[in-house]
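Note that one protein chain is taken out, while the other chains of the complex remain in position.
Order of writing sets the chain letters: A and B. Residues in each chain are counted from 1.
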Amino acid sequence: MARTVTTRRKSLNTVLAWAVGLLIFFPILWTILTSFKTEAQAIASPPLFLNFNWTLENYAIVQERSDYMRFLWNSVIIAGGSTILGVIIAVPAAWAMAFVPSKRTKDILLWMLSTKMLPAVGVLYPIYLLFIRLGLLDTRGGLVVVLMLINLPIIVWMLYTYFREIPGEILEAARMDGATLKEEILYVLTPMAIPGIASTVLLNFILAWNEAFWTLNLTAVDAAPLTAFIASYSSPEGLFFAKLSAASTMAIAPILILGWFSQKQLVRGLTFGAVK
Amino acid sequence: MATQHSRSVARLMMAPAVVLLLGWMLVPLTMTLYFSFKKYLPLRGGDLGWVGFDNYVRFVSSSSFWPAVQATLMIVGGVLVITVVLGILLAMLLDQPMWGQGVVRILVIAPFFVMPTVSALVWKNMFMDPVNGLLAHLWRFFGAEPISWLSEASMTSIIMIVSWQWLPFATLILLTAIQSLDSEQLEAAEMDGAPVLKRFYHIVLPHLSRAITIVILIQTIFLLSIFAEIFVTTGGAFGTRTLTYLIFQRVLESQNVGLGSAGGVYAIILANIVAIFLMRIVGKNLDA
Partner (left out) sequence: MGRIQLKSVTKSFGDVEVIPPLDLTIEDGEFTVFVGPSGCGKSTLLRLIAGLEDITSGHIEIDGTDATDVPPAKRGLAMVFQSYALYPHMTVRKNIAFPLRMAKLDQAEIDKRVEGAASVLNLTDYLDRRPGQLSGGQRQRVAIGRAIVREPAAFLFDEPLSNLDAALRVGMRLEISELHERLATTMIYVTHDQVEAMTMADKIVVLQAGVIEQVGSPLELYRTPRNLFVAGFIGSPKMNFIEGPEAAKHGAQTIGIRPEHIAVSETEGEWSGVVSVSEHLGSDTFFHVHETGLAETITVRADGEVGFRHGDRIHLTPRQDVIHRFDAKGLRIE
């Protein structure tokens, strides 16, 4: 039973929460605002909040000078490719763990999780070396594989927790109805698990999009995604606030929007189902 | 509960994921272990033979080791304290009835979706720049001398940036946990005459303890391997060289692979110690 509270109490909560929320959001808001300023307005003293002449020129300059679209495309391919590949590999595994559990299922799940804990820096050189040997350095394909592997445990786990909520009797019914394993997974399990699969895809797309260790260390030019694009603003272009802001806004906007859709599933995905 | 047939199918279905992860774990790990016992300088002579535990000893006895451990602990500890404490307060605030709760939630969660290189750059330049940064303006407004954050207060700055990124994560998980608290429990305590602070201490906090533990463990694993934030801001200078960054520099910047690999092994051991605790909790949950 939800408690009724006085309007005064509720107003107070509202004001306080909005103040804190806006404070936390402010750096992002400020970046977005600055991206529409001229360079002079961006460093004006005192700072201009809304009273400036809105312009889109920074976006044009950023695209023209650094070919933003190419980095964006790389990000989409790398994040999207690794996620899709990961889901294709993880769905059968999660099916097996959720519906045909054995004594070892729990151990396998925990072991998978443990590979996620392997610090990237500990295996940086071997991967770097393998990438050179296999000609994968600075290729999108190479990054797709690496990001798929680092996110695979999370994908398996998320799908596993969603699949576990589907009653096994329904899959048994499909088996009794004459469905083959392929038909059982394709026509019965997958449609029922669509919401879970969608949020898994979303969260892992976000994680892959923002991944910055491997994308920075394994790319140079051709395969560099937005993380590397932004890092290239580190200096001295970083001093051009308006352009930096435009570039940053373009890098985070797609994911902010996707992220807001996935926030409900975020907790489950990131805590491996330990907090619901 | 299944037939022999479905069990063998299940093994087959798991095989790709298991084999891939096994390869992903074993191949680089073996190579790292292998290199860690070698003097290996790719640009200066390549493989110069076995050196036993030399690299391990040198990595630990190098003058940059203890400062790196210290920097790592400070960042991890600082961020954990800030995100957990503020996260609890924020989660309790967001749990209250209010108007526009959904929007506030979105505002609070947003930093988590910002890519690390962007948040590091935006903070570094637009907020912490000693001349044009917003914080410099703020300081001047109050008549104070602007701080050159990343050189004078480098550690504080990095902790601030990273905390801003991870506060949403802690808040979201703690909020989820708070919402699962049975309100009747709190009402019963209120009927029993427990004041607000006592209710928080005796009911809310114990209820949150599991979520807090999980936040701490998961964040620790991610925080131990923080990279982009340092790469973009200080590049490891001004006392912000963490263990991860030190290893990165040994391996890729000074190309001392043997030494870096020994460091990598230390990092793996360290992460595994934390991981074991996390797995215990997650594993227990699996049985439930």
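The criterion applied here is as follows: contacts are C-beta pairs under 8 Å (C-beta built on N, C-alpha and C of every residue); 3 or more make two chains touch, one makes a residue touch a chain.
Quick caveat, the model's predicted, so the values are computed rather than measured.
J.: According to the contact rule at the top, which chains on display are touched by the left-out chain?
T.: A, B
J.: Just to verify: which one of A:L12, A:L48, A:I77 or A:A179 makes contact with the chain not shown?
T.: A:A179
J.: List the residues of subunit B that touch the chain left out of this view.
T.: 1-5
J.: Going by the touch rule given at the top, which residues of subunit A touch the chain that is not shown?
T.: 167, 169-170, 172-180, 183, 187-188, 191-192, 194
The rule we apply is simple: only the chains that are shown with their structure count from here on.
J.: Starting from the mean Cα coordinates of subunit A and subunit B, work out the distance between those two points in Å.
T.: One centre to the other, that is 16 Å.
J.: For a test of understanding, state which residues of subunit A touch subunit B in their complex under the given definition.
T.: Within the complex, subunit A contacts subunit B at residues 1-3, 5, 9-10, 13-14, 16-18, 20-22, 24-25, 27-28, 30-31, 34, 43, 45-47, 89-90, 92-93, 95-97, 99-100, 102, 106, 108-115, 117-130, 149, 152-153, 156, 181, 206, 209-210, 212-213, 216-217, 226-228, 230-231, 233-234, 238-239, 241, 244-245, 248, 251-252, 255-256, 258-260, 263, 266-267, 270-276.
J.: Could you list, by residue number, the parts of subunit B that touch subunit A in their complex?
T.: 2, 6-7, 9-11, 13-14, 16-18, 20-21, 24-25, 27-29, 31-32, 35, 90, 93-94, 96-101, 103-119, 121-127, 129, 132, 134, 137, 141, 164, 167-169, 172-173, 176-177, 180, 183-184, 187, 210-211, 214, 218, 221, 224-225, 227-228, 231-232, 244, 247-248, 251-252, 257, 260-261, 263-265, 267-268, 270-272, 274-275, 278-279, 281-283, 285-287
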